[in-house]
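Provided herewith is a single structure, encoded as structure tokens, for subsequent inquiry.
Take a look at chain A:
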Amino acid sequence: MNPAPGTLPTPPVSPGGPPLFRLSQVTKSFGAVRALRNVSFELAPGEVHALLGENGAGKSTLIKVITGAHQPDGGLLEFEGREVSHLTPTRARQLGIACIYQQPALFPDLSVAENIGLRLEPPGSFSRVNWQQRHQQARELLTRIGAAIDPETEVRALSMPEQQLVEIACALGSGAKLVVMDEPTASLTRTEQELLFGVVRDLRASGVGVIYISHRLEEIFALADRVTVLRDGESVATRSVRDADGTSTLTEAELIRMMVGREVAAIYPPRTATFGQTVLGIDNLSCAAGGVREVSLEVRAGEVFGLAGLVGAGRTELARVLFGITPADSGTIRLNGHTIRVGNPQEAVEHGVAYVPEDRRRHGVILPLPIAHNMTMAIHRRFFPGTWLRFGREESLASEFIQKLGIKAYGPAAPGGSLSGGNQQKVSLARWLATEPRLLILDEPTQGVDVGAKSEIHKIIRDLAAEGLAVLMISSDLPEVLGMSDRIGIMQGGRLVHVLDGATATADAVMTAALAAA
Partner candidate 1 sequence: MKRSQFLALLAAPAFAFLPGCGKSGDAASAPGGSVEKRLTIAFLPKSKGNRYFSTCEKGARAAAEELKVDFLFDGPTNTDPAKQNEIVENWITLGVDVIAVACENREGISGALKKAQAKGIKVVTFDSDTTPDARSFFVNEATDEGIGHALMDGAAQLCGEEGEFALICATLTAANQNQWRKQIEARLAAKYPKMKLVDSKPCDDQKDKAQQEATNLLSAYPNLKCIMAICSPAVPGAAEAVKQAGKSGAVKIIGLGLPSENRAYVKEGVTQSLILWNVEDLGYLAVQTAYAVANGTLKAGDKTMKAGRLNEVEIDGTSVLLGKPFVFTKDNIDQFQF
Partner candidate 2 sequence: MNRYFRELSVTGALVLLLAVLAIWAPHFYQPQPLLSRFTAQTPALILTIGMTLVMIVRQIDISVGAQFGVCAVVAGLISASGAPLIVALAAALAAGAIMGALNGVLIAWMGLPSIVVSLATMVTWAELLRLFQQGKFINLPANVQWFGLSQSAGQQGLIFGSVLLLAGVSWLLKNRSGGRHIYAVGSDAEAARLAGINPKLTTFTVFVIMGTLAGLAAVLNMVQSPQVDPKCGVALELRAIAAAVVGGVAVSGGRGRLWGSFAGLLLLATINPALTFLHVEAYWEKAIQGLVILLAVIADGLRSRRQTS
């Protein structure tokens, strides 16, 4: 499995000729913060080049420089051997640079066909809009990537992964010579991931250069030819993933060490063995609007119950039912043996249910508010008796959580938006820990979180379980589900179809269950 670490970088696998794209000594600062320092980077045609780095390492800034969204302060950009002096999004598009953003950059009020059209058609204010061609083009592209989406649907009616597929279709159709993919799999399930990988391989085969960003190392090993690691705004190293005969020249451990600058020994904390009483029990829970069908399960105190499945299988939807955002139509929810009614989030909170949502920036943290305010939001009634705010008390609570969870912020008054993704996630977690819940529902707790913060969050989850909390963890990150769960439930089409033992389950078993025909 692991080749000897002695083998050193082989030359790039590019099939000769000049690089498609080259960045030399690029620097970019925001005020006093230097986001990029002398970054150099090279992409050959027909190459999949992965960009790796912790959050805040400068990846997003680098992408924005490449797509023309940001102007670098210094350095040189070359495309097909020619210098590009002033790159704008329009110019980038003309050159043949396309990008799939982490958060789909689509127009919610417009149809899928139009979204694709606006991305692909040449800019200009008075060119004709050919609707027939737009629809046809959209249909073709969506068929090519295997997505069953009607081009006339408004994008606001699509799910997150469907939107991501539209993004991919845009990139595919752009005829671009360079495609940037910024964590394209963040919200995708395995099937959609496979669709995406197919697209990446197609692009590569047709000579397109792909810059691929992901936190999931296994994807990098599956797809990338070379990998460049960024750390603190600098390019640390560029390495080939495989040598000429296809044997791996890199290990995960190496990559992680390059990213964090230290060894991360054990990624997942050890499981505890003892569980308490049943905390959450649900019987035949259904919600037509949310697409949850007759789900029954139990979670015990001290247990981490992982929920795996494809996106759209009903996992987040189940969480939303339990938290009262889309209340259940039928079935019962028991908490510590008592049947409870959860008609809205307030009731859920009162009963001791906590939900750390998937979409951190929209639902998890209110970005402009200080983190202290964010942390007390769910405990207004209990923490501020008689509705009077108590600032001192609030600040000390926040400081306590900052310390306990290792949140990197300049203080309780720092706005949530000033924090990195992982730290925002910890703030979101702190808000719910402050409620002293009995049941903690985590929805994709480490999505878009860098490796260092990820293992910290894992440790926190494990500690909480050890303190007797029942944890229901939804994750699309298979290693995470396998590494963290005491039991793993697999959902499909709104039903809970399988429950596996966490210690013995394998990736194959989980995926087989998730993909099995209903």
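With respect to how the candidates were assembled, all candidates are chains of the complex that A comes from, given by their letters.
Just so it is clear, a residue touches a chain if its C-beta (ideal position, glycine included) is under 8 Å from a C-beta of that chain, and two chains touch if they have at least 3 such contacts; residues count from 1.
A quick note: this is a predicted structure, and the numbers were derived from the prediction, not measured.
Checking the candidates 1 or 2 against chain A in this complex, the single touching one is 2. Contacts from chain A toward candidate 2 in the complex involve residues 67, 69, 89-90, 92-93, 99, 101, 105-110, 114, 117-119, 121, 123-129, 131, 289.
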